[in-house]
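Moving on, here comes subunit A:
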Amino acid sequence: KDLVIGVDSNMPHLDPANTNDTLSQSVERTMYQGLFGFDKDMKLIPALAEKVDSDETATEFTFHLRHDVTFHDGTPFNAEAVKVNLERVMNPENHLSRRSLVSMVSHVDVVDPYTVKFVLSQPFGAFVNNMAHPGTFMISPKALAQYGKDIATHPVGTGPFKFVSFATDTVKTTKYESYWKPGLPKVDSVTFKSVPENGSRFAMLQTGEAQFIAPLPAELVKAAQGIPTLNVVISPSIIARYVALNNMRKPFDDVRVREALNYAVDKNAFIKIVFSGYAEPLDAPIPPKLAFYSKQGEWPYDPAKAKALLAEAGYPDGFSAELWGATSTLAKRAMEFLQQQFAAVGVKITVSPLEAGVSTAKLWNVQKPEDATMQMDFTAWSSSTGDADWGLRPLLDSKSFPPNLFNIAYFHSAEADKAIEAGLGSADPAKRAVAYAEAQKIIWKDAPWVFLSVDQLIAGESKRLSGVYYMPDGGILTEEAALN
Partner candidate 1 sequence: MRGLSVEFGSGVERVTAVRGLDLDVRAGETVAIVGESGSGKSVTSLAITRLIEHAGGKIASGRIGFTGRDGRVRDLATETPESMRRLRGPELAMVFQEPMTSLNPVLRIGEQIAEAVMLHQGVGHAEAMAEARRMLERVRIPEAQRQLTRYPFQLSGGMRQRVMIAMALSCRPRLLIADEPTTALDVTVQAQVLRLMASLQRELGMGLMFITHDMGVVAEIADRVVVMRNGEKVEEGTAERIFDAPEHPYTRALLAAVPALGSLATERLPVPFEVPDGPSPKPQDTVRGSPVLEVRDLVTRFDVRRGIFGRLAGRIHAVEHVSFDLRPGETLAMVGESGCGKSTTGRSIIRLEQPQDGTIRLAGRNVTQLDGPTEKLLHRTIQYVFQDPFASLDPRLTVGFSIAEPIRTHRLLAGAAVEQQVHALLEQVGLTAQHAQRYPHELSGGQRQRVCIARALASEPRVIIADEAVAALDVSIRAQVVNLMMDLQSRFGVAYLFITHDMAVVERIAHRVAVMYLGQIVEIGPRQSVMEDPRHPYTRRLLAAVPVPDPRRRWREQEVDDSEVPSPLRAIGDLPNIEPLVEVGPDHFVARHRVGGLY
Partner candidate 2 sequence: MSEMAIGTVRIRSPLGEFWRRFTRRRVALFAGMVILFLILAAILAPWIAPYDATTPDYANVLSGPSFTHLAGTDVFGRDIFSRIIWGGRVSLTVGFVSVALGCIAGMVLGLVSGFAGGFLDSLIMRFCDVLLAFPGILLAIAVVAVLGPGISNVVYAIAVFSMPVFARLVRGSTLALKQTVYVQAARSIGVRKLPLILYHILPGTLPGVIVYLSLRIGTSILTAAALSFIGLGAQPPSPEWGAMLSDGRSYLGVADHLTVFPGIAIFVTVLAFNLLGDGLRDALDQKLR
């Protein structure tokens, strides 16, 4: 029973601590696990740790580890292994891109072989989430020593599948017989194949060359539903779509203009046209599936009001602006749609799809806010920690202007900053909830973005397949996969 999963992009490598893309993380997840993990609904669940205790100020976290776990190469999993892994990620010399997940850790103490304590240099309420992030997956210390940098292509973990071969477009794994969860895994192997072309990927599912493909483009859902051997799985995601507006530049520095733009877009039409109906309107700065989400309502479609607001702001005849975005078919479609919508209220948009390299340079490499050339950028964000913090702070905190983080909207609001920081200052969910609700309210009202939609994830699978889950962040869970 071999499972083939068709995905839409390549997997650069398999070093979890250095991985920035959801897809590679999904692949890593077949072989690796962290102390905690997420279930198919992005709920935090214990994995290699059975439980965690933390102190009041969110500066000390003690993890109690499972006793029955060994790495694929036979190395036992224990507190020492955790320490080795954590220190690898923390060490700035290693230049690992996921270091920020553990940068607040001041040191790691091995309390006993199966207990490990993390001492943080500052309070960090979302810390356990970080320990569920793929960036802190546990790698066999022996393998780390053996392969060094090449660990990226020789993964050795504790997960349900063992590594077989790696190429950036095909990764093969095979069943790990002594996996600690009884009865798992149920398939003999899992292969990830990158098939970027939508039509080809769907064809692959139809011909049975793959049993699971993700994503299944929304426009093909109808076609897929017409095929009796296939299931279409639709699930909510944490991918928010919006247009970032440069809040420091004219005319977007005027809140009325930003409001007008929010009124100018018919979100339902947007969803219908761009996502063939498979998306939800974005009704808060973060999607519902993120922790501490707080619904804010909707910016209704009201072009008349939009026009009035524009006139009030001094743009009775609208204005011209450039809209940036990615070069994918979907992004282009969305931008074209927005162009049409804005045109209806007199705002003339030039659509400029930017190639990835160009857009990082133009958006992230800006050294001073005044230098930013961005006016409007159609973009998306998925908080990989599943937490409100990573959904707000990097994008909307005034300390997150590029090049530090990704506040390309140059949104700056002292109250919002305070609320976001308060959310991080505690490990108490109740306190955090209050802080984040406040933050979301402020942001929503200030409309730094044109809020658009939350994706729905669509996957196609063979009716023979069960137990493969498409997680809200776009990750794929294969642990429980079964074929009959």
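On how the list was made: all candidates are chains of the complex that A comes from, given by their letters.
Just so we're on the same page, a contact is a pair of C-beta atoms (placed from the backbone, for glycine too) under 8 Å apart; a residue touches a chain by one contact, two chains touch by 3 or more; residues count from 1.
What you are looking at is a predicted structure, and each value in this text was computed from that prediction instead of being measured.
Participant: Among 1 or 2, all from the same complex, single out the one that touches subunit A.
Facilitator: 2
Participant: Note which residues of subunit A are touching candidate 2 in the complex, please.
Facilitator: It comes out as residues 198-199, 202, 217, 219-220, 222-223, 266, 269, 272-273, 327-329, 332-333, 335-337, 339-340, 351-355, 357-358.
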